[in-house]
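Missing here: one protein chain of the complex. Every other protein chain is in place.
Per-chain residue numbering starts at 1, and chain names A and B are given in the order in which the chains are listed.
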Amino acid sequence: MREPASHRLALLGALAVVIVLMPLIFPSAYYYRVGALVFIFALAAVGLNLLMGFAGQVSLGHAGFLGIGGYAMAIGPVHLGVPPWASLLAGAVISAVVAFIVGRPILRLKGHYLAVATLGLGVLIAIVLTNEASWTGGPDGMSVPRLVLFDWAVRGSQQWYWISAATFLVGAILAFNVIDSPTGRALRAIHDSEVAASVLGVDVARGKLAIFVISAVYASVAGSYLALINGHVTPDIAGFLRSIELAAMVVLGGMGSILGSLVGAAVLVVLPQTLTILHDYEHLVLGLILMGVMIFLRQGIVPSLAAAVSGRQT
Amino acid sequence: MSKLRHAVAVAAMSMAALTAGQPAAAQIKIGSVLSVTGPASFLGDPEKRTLEIYVEEINAKGGVNGQKLQLIVYDDGGDANNARTFATRLVEEDKVVAMVGGTTTGTTMAMIPVFEEAQIPFISLAGAVQIIEPVRKWVFKTPHTDRMACEKIFADLKRRNLTSIAIISGTDAFGKSMRDQCVAIAPKAGIKVIHEETYGPRDSDMTPQLTNIRNKAGVQAVVNAGFGQGPAIVTRNFRQLDIKVPLYQSHGVASKQFISLAGPAAEGVRLPAAALLVADKLPNNDPQKPVVTAYSRTYTQKTGQPVSTFGGHAYDGLMILVQAMQRAKSADKAKVRDEIERTKGFIGTGGIVNMSPTDHMGLDLSAFRMLEIRNGDWTLVPEGGS
Partner (left out) sequence: MAEFLQFFFSGLTVGAVYALVALGFTLIYNASDVINFAQGEFVMLGGLSTVFLAMAGIPLPLAALLAVLLTIAVGIALYYLAIEPARGASAVSLIMITIGASIFLRGTAQVVFDKRFHSLPPLFGSDPIRWGGAAILPQSLVVLAGAAIIVVLLWLFIDRTLLGKAVIATAANRLAAWLVGINTRQIVGLSFAVSAGIGAIAGILVTPITLTSYDVGTLLALKGFAAAMLGGIGSALGAVVGGLVLGMLEAFSAGYVSSKYKDAVAFLIILIVLFAIPNGLFGRGKVERV
């Protein structure tokens, strides 16, 4: 197991300390925004990691759930008069239901077939969001009203930094609990060998479905936060490229490593910001860096570095 | 612990890289977030080149109010989330005093709150009418609205006694927005839209959609709302299917390259466009002629590419801003904003701009010219009346 229980508490504690201390070196609100985005995407990546890293099921369409969560924050208040906090919950519930309904047939597929099926799912959601303009505002998107909790209107990058960091920590703790639960153990068995797991009495289909639903909820909440922090949501929140970006965060950071999801999200959010000094060459270099990391740290950043530090070859 | 120190060092270096390239000195910082790559690169790339070329030219001539301009451009890739992040960066980190950018309506709408809160004048380069309706104190725009394109096309249709039309539009933001505007104003203009089809902006064959249009009885003309390669392919397919009714394109074709891409099929196609595309065909007393001829020459010389009306919008935005700064004799954000609002008689590539507190775009219908393609070149369609 990548992170033994004793390490986890220390890890979460250290993370909490870093989160609290980081703002001391933030020169401006821009850094709060980048930080908030890192935690929002890390939340989605953690959910996807449970699916891809622990259960071993590839999903190239997870941004579809980002989209459901995001548009719930726009459609709920604007079209249905539902307050934002309730829309957030509704979005999560809808994502869970969609994942439940689609999950059963989709998860019978394996490997690349599963990849293309999830890809198709994501694309379908994105197409619906683009085309149903009377509900979704079409390709130009919709504006998203502010989140108001008990008279407090959440505004500004600073507040979102704390909210998304806290939510990420909660999400990480929950993920650790899932991993340790019977479902989690079943997951790992399924990842190693579905045949062996089913022989041992693990309900493979139910385990995979449970994780698919859980990962969808993570993505939905992240998508809702994304819509709120931007005050605006467009269909490319659910697009193919966004799904690839999420998968890249998981793989880059390290499949099966919760900390890895945070690192992967941090890399893919911060790197494009730092590469802007290269202007026209930024995409070229981004591609090179992606390739380089995957070639030299092929388990992902965190597991490879951990293995190197402890002197073991995994 | 060396891992931690290493991490801190990397973080520090990243932040140094982020803040690098910020010369001290009294330069006027102008920010720009454009969709240079991604689905809107057809619009964003000429915009970026134009801004860079003209900031350099202005600085070569001494700058504005004795100070040089510093242009800070970020590429949002067409994504509204990235656009907002870069907008925040421009405001908080780079501390710009003005913003000329926002290639698409989606990215513009995502960025507006950032610049409004920071009280920085924002001249948008996007088309949709909702950017300036309702009027927002700090937000302006230079491109014609798609509603104006529809009005121009409908006026021409009525002159030719064509009142029943089909619309084929791209599902992208540009195509959808223009289609919505056309459908909305059609009844008032006396036009009936009796059939509609759409295509994906990167599709390569529209013959099924056009077949359905051809088979619809009573279609007297077809209007294509889209940009980039779509209009070229629609035009080719039109000829392939031997459809006889007139075809109208939109201002999204933006450049002469459309004619070469569409080939012989482009013959007879009409479209509303800015005077920029027909710089050499304008009569000598046309007030826009000097501006568009100069811009065409400069742009084609410096980039080796044909001129694009989207680049022209960026030129107009920059020049309106610069002239406002000159009139205000300072780079103070509020004073510059006031002067932008007082722009009168500005002759740009898109038309003659007269802004006011209730009109933050300043163009009227005369800014669009109706063009027809004949013998592989643009010609101006004479307009009697509206």
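Convention: contacts are C-beta pairs under 8 Å (C-beta built on N, C-alpha and C of every residue); 3 or more make two chains touch, one makes a residue touch a chain.
It should be emphasised that the depicted structure is a prediction, and the values quoted were computed from it without experimental measurement.
K.L.:
Of the residues A:Leu11, A:Val78, A:Val93 or A:Met294, I need the one that contacts the missing chain.
P.N.:
Once the missing chain is taken into account, the touching residue is A:Met294.
K.L.:
Considering the whole complex, which of B:Ser124, B:Thr198, B:Gln249 or B:Thr309 touches the chain not shown?
P.N.:
Among B:Ser124, B:Thr198, B:Gln249 or B:Thr309, only B:Thr198 touches the chain that is not shown.
K.L.:
Which residue from B:Thr211, B:Gln323 or B:Asn354 sits in contact with the chain not drawn here?
P.N.:
B:Thr211
K.L.:
For the chain that's not shown, point to the residue among A:Ala55, A:Ile237, A:Leu252 or A:Ala306 touching it.
P.N.:
Checking each option in A:Ala55, A:Ile237, A:Leu252 or A:Ala306, the one touching the absent chain turns out to be A:Leu252.
K.L.:
Of the residues in subunit B, which ones touch the absent chain?
P.N.:
So the residues of subunit B touching the unseen chain are 36-38, 41-42, 45, 171, 197-200, 202, 204-205, 207-209, 211-212, 215, 228-229, 232-233, 236, 240-242, 257, 260-261, 263-264, 305.
K.L.:
Could you pull out which residues of subunit A are in touch with the chain that's been left out?
P.N.:
Against the missing chain, subunit A presents residues 52, 58, 105-106, 108-113, 115-117, 119-121, 123-124, 127-128, 131, 193-196, 240-241, 244, 247-248, 251-252, 255, 280-291, 294-295, 298-300.
Definition applied: only the chains that are shown with their structure count from here on.
K.L.:
If you average the Cα atoms of subunit A and of subunit B to get two centres, how far apart are those centres in Å?
P.N.:
Distance between chain centres: 35 Å.
K.L.:
Please output the residues of subunit A touching subunit B within their complex, sorted ascending.
P.N.:
Listed in rising order, the residues are 25, 27-30, 33-34, 37, 130-131, 133, 138-141, 143, 157, 226, 230-234, 236-237, 270, 272-274, 276-277, 279, 282-283, 305, 309.
K.L.:
Using the touch rule from the top, collect the residues of subunit B that touch subunit A in their complex.
P.N.:
For subunit B paired with subunit A, touching residues are 3, 14-15, 17-21, 37, 73-75, 78-82, 84-85, 88-89, 91-93, 104-106, 109-110, 113, 128, 171-173, 176-177, 180.
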